[in-house]
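Here it is: the structure, laid out below.
The complex appears here without one of its protein chains, the remainder shown in place.
Up next is chain A:
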Amino acid sequence: MTAPRPTAHLAELNIATLSYPLDDPRVAPFVEALDPVNAAADGTPGFVWRLVDESGGDATGLRPAGENVIVNLSVWETQEALWDFTYRSGHLEVMRRRREWFERHVRAHLVLWWVPAGHIPTVEEALERLADLQAHGPSPRAFTFASSYTAAEAAPYLPDSPHPSDSPSTPCLPDSPDSPDSPGLPAARPV
């Protein structure tokens, strides 16, 4: 028996506000960890894709969310694969020391959402999902590890997938950032 091919992958965005510029010696341990940790991610079972800038190594050169805000955008086959990499690999040591290098975020700084397998999320799409989470709390459109939804629950909200009502104001399409919520969404929970 073979398992059915997954039709959905999990996309992840997290943002981090640097306390110092990346060339400051105080963030040197973080910068030194970038290559090994990214290489570990690339070699992790279940890893699909991650965003890189023109350097080709990582995405720290991109600052779509603010001059001192670095972004991490990646796609994984399952939530378990992403969780194990995030918290059960060399990445945990970087997380443990996060307060040395990054400002504390008052609002959500990590968001998860399902995408059709093969879909590469854009930075705009990712930032919209984060804004969705910050504004409405966890939902099948945008959620967190602690309050996650299955791909089946998120099926109506996959980017680039037909919307059930074929509404022109599909909230998850990257080109409609200010569209109102679709009818029938579960009540938004407070953050």
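Worth pointing out:
Following the convention adopted for this analysis, a residue touches a chain if its C-beta (ideal position, glycine included) is under 8 Å from a C-beta of that chain, and two chains touch if they have at least 3 such contacts; residues count from 1.
The criterion applied here is as follows: contacts and distances are computed from a predicted model.
Hidden chain, UniProt protein name from the list "ABC transporter substrate-binding protein", "Transcriptional regulator", "Sulfate transport system permease protein CysT" or "AAA domain (Dynein-related subfamily)": "Transcriptional regulator". In the complete assembly, the contact with the undisplayed chain comes from A:L92, out of A:A28, A:L92 or A:A152.
Think of the hidden chain as still there; on chain A it touches residues 84, 86-93, 95-96, 98-99, 104, 146.
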